[in-house]
Structures are given as structure tokens and as C-alpha cells.
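This structure is in C-alpha cells; I'll ask about it shortly.
With one protein chain held back, the other chains of the complex are shown just where they sit.
What follows is chain A.
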Amino acid sequence: MTQLQARGVVRAYGPTPALRGVTLEVAEGEIVAVTGPSGCGKSTLLHCLAGILRPDVGEVTWRGHRIDTWSEAARSRLRRTEFGVLFQFGQLVAELTAAENVALPLLLAGTGRREARTAALTWLERFGVAEVADVRPGEMSGGQQQRCATARALVTEPRVLFADEPTGALDTLTGEQVLTQLVRLAREQRTAVVLVTHEPRIAAYADREIVLRDGLVDHTGLGLDVPLAGGAR
């Protein structure tokens, strides 16, 4: 069943077009990779789908409700409850410990302190970073930070996780451990994942791959099947 849908989404930054009419659907629990060359609009698409950016033209619907016209407050509530967001560099709150970072989305959603901390510890454990529970991001390795950020993105058991190059800053083995665990837990709790990546081996974890090219979905499914303008080297 389709949960999330984009129809004819167009988005530009001033004079620079980023998306030129993207239509796609994400089903419940589906893991979709979004790939394509640098600058093709992957991050912009992710931000539009997650309700962070508003399309100039077109619509984004969540369970049949058009969300791109919602107020910032309403979209932000949706992001806190139904969506999870994860970026390449974890973006943890520097002043908070790992456990406090992971507990934060639960506290914002009204969960009690004790319960939030227990859940946070469970999620840190799942990503193999229980030992840094009381450590601040500044004293963690990049890999530990990214594991915490992944735990934080999943702790609310969102219906969709938006992940932009989540393993881009990690070495191959660490990246793979984080991704394997992310995919396993997402499948367990039927969280859909929109996974932006430029790595074929990462995209191979998804159920389906959407290739973007110059702000459009490449329906050949393979991308780059027409000559590149100017023959980019």
C-alpha cells in the first residue's frame, strides 16, 4: 500500500533547478534507494518528501493527505512522530550525551524521562554503542556518532526513515554494520526507508532503486542512457 507519494514535484534554488517534475511512491515498509550522479537532486527530493522543503510546484502526500501545504508547525510535528531523518554526519546535539540525544525525540513526543532513557539505552545497545551512553559527541568517533544518530532516528519507530548518505562518512565495514542493522530493524518494525546513496553496494540493500538524473526520475531504471551534455569527463 502506498504511504508516501510525490506528484510532479518541481523545486529550484533561485535560478538553479534541482527537481524538474518528480513523481514516485513509497509503500509501507518498503526500502527504496535513491541514486544518481552528484547534483541530480537526491537530497532536495529527500527534503521535499520529509516535509523539510516545500516544492514550488507539485504535491507530496502522506497516507492520502497533502502535506506540502501544511504549516511549518504541522510538518515539524509529522517529522517528530511519523518520520525519522538521518544525515551523513549524524548531527547530534553537542551538549547532550549519546543517551540524551537518543532520548530527545521521545521526550519531545511526551514520553516520560525514565522510559525515554530506558528506550535510548536499548537502541544504543542495538547499534553496539551502549558504552558511550554517557559520553558527549565531541568525545566519540565518527562511527560511534553515526550509530547514535541512527539509533536516534529509529527510536520513535517512525513509519518512514529518510536517510541521506547515512554511511558516507564511515569505513566500509563500519558502514556495512550500521546499514545491516538499520535495514534489519526497519524491516522488523515495518519502517519504510528512503535511502539516498551514490554507492552501488549500499543501494543493493534496498528493495527498489530510483535513479535521478538532472532533477527527473530516469525511467530506464539505469540512468545515463543518453549522451551527457558536453560529454562530461
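Simple rule for what comes next: contacts are C-beta pairs under 8 Å (C-beta built on N, C-alpha and C of every residue); 3 or more make two chains touch, one makes a residue touch a chain; residues count from 1.
By our rule, contacts and distances are computed from a predicted model.
**Student:** According to UniProt, what is the chain that's been left out of this complex called? Choose from "Transcriptional regulator, PadR family", "CO or xanthine dehydrogenase, FAD-binding subunit", "2-oxoacid:acceptor oxidoreductase subunit alpha" or "Aliphatic sulfonate ABC transporter membrane subunit".
**Tutor:** Per the UniProt record, the undisplayed chain of the complex is "Transcriptional regulator, PadR family".
**Student:** Consider the whole complex, including the chain that is not shown, and state which of A:63, A:201 or A:219 touches that chain.
**Tutor:** Per the contact definition at the top, the residue touching the missing chain is A:201.
**Student:** Even though one chain is hidden, which residues of chain A still touch it in the full complex?
**Tutor:** 37, 172, 180, 183-184, 199-201, 204-205, 209, 220, 222, 224-225, 227-228, 231-233
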